[in-house]
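For this depiction, one protein chain was excluded, whereas all remaining protein chains were kept in their positions.
== chain A ==
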Amino acid sequence: MRSNKVGWWLLAPTLAILGIFGILPFIYVLYLAFHQWNPFGANPEQVFNGANNFRRLVFDKEFLLAIWVTLKFGVFAVASEIVIGYFLAQLFMREFPGKGFFRTIHTLPLIVAPIVVGSIWRLMTTPSVGIIPFYANELFGIDINIGRDAGTAFLFTVIMDIWHWTPLVTLTLLAALLSLPKDPFEQAQIDGASRSQIFWHITLPMIRPAILATVFIRLMDALRTVDEVWMLTGGGPGAATRYLGLHIWKVVFPKTDYGYGAAISVIVLYLTLVMCWMLYVGLVAPRNKGN
């Protein structure tokens, strides 16, 4: 019993930090989402206005566009990261010269701050002078301008996210692959399965939990990206890459319309939960019996 008490004391700082910086702000955001609050508006008071903030959202064209591009961004980025990450993980399962070096280099983006990642990619993609547009033009005669072309801007935000976060996927999938027992794979060979059959019937189902956990983490992260994209495109051209976080920050905060902003945050959270829940129900739950 005594040791139990000591345990709680040792946990207390963590719990306090979690409460102060995690739970309290969340409750506050939830509270604000149901209030009209513009400290610099005509009425600076917090006025309860029921679900009005949410009702406004449904008719807010800019917000709906932001949701759409955010989802597109999340799906493209995370799907690519999983596929590329898986291949890299498989590569690291093998022995090849310079493996240690390559693996270290490959993980470096993970420790770079998002704002720096954004700056780097901004430098590399600055129209006509950045290394990418320059060589694209020089070598292939392609004109890359993320400041003018919406599709290109979108593409580069996705590529940047892939560059930054694929190593995380590689590491988790590598850990999953390394922890797999070897026997079922030999058994599958004897059972007559080809490489691709082994992948679909054995490997994939066996690392499914790891893949899903990674998808959850990456998706939640991708849906609330702000700083990198802000550095790279500033949300433009137009609103082409104005993802939700950026949308709140660029459109709502300048108007100091905090109640409305809080409502958007809540919706983003809700969307994320719904997506993860759908993934879970669709992919994990039916298979759970076996694992």
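Everything below uses one rule, namely that a contact is a pair of C-beta atoms (placed from the backbone, for glycine too) under 8 Å apart; a residue touches a chain by one contact, two chains touch by 3 or more; residues count from 1.
The criterion applied here is as follows: contacts and distances are computed from a predicted model.
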Query = Any idea which of "SufBD", "Tungsten-containing formylmethanofuran dehydrogenase subunit B", "2-oxoglutarate ferredoxin oxidoreductase subunit beta" or "Multiple sugar transport system ATP-binding protein" UniProt assigns to the chain that's been left out?
reply = "Multiple sugar transport system ATP-binding protein"
Inquiry  = Touch as defined at the start, partner being the missing chain; which of A:13, A:151 or A:181 qualifies?
reply    = A:181
Task = Sort through A:77, A:117 or A:202 and give me the one touching the missing partner chain.
result = A:202
Key: Residue ranges of chain A at the interface with the undisplayed chain   = 181, 183-184, 186-194, 197, 201-202, 205-206, 208, 287, 289-291
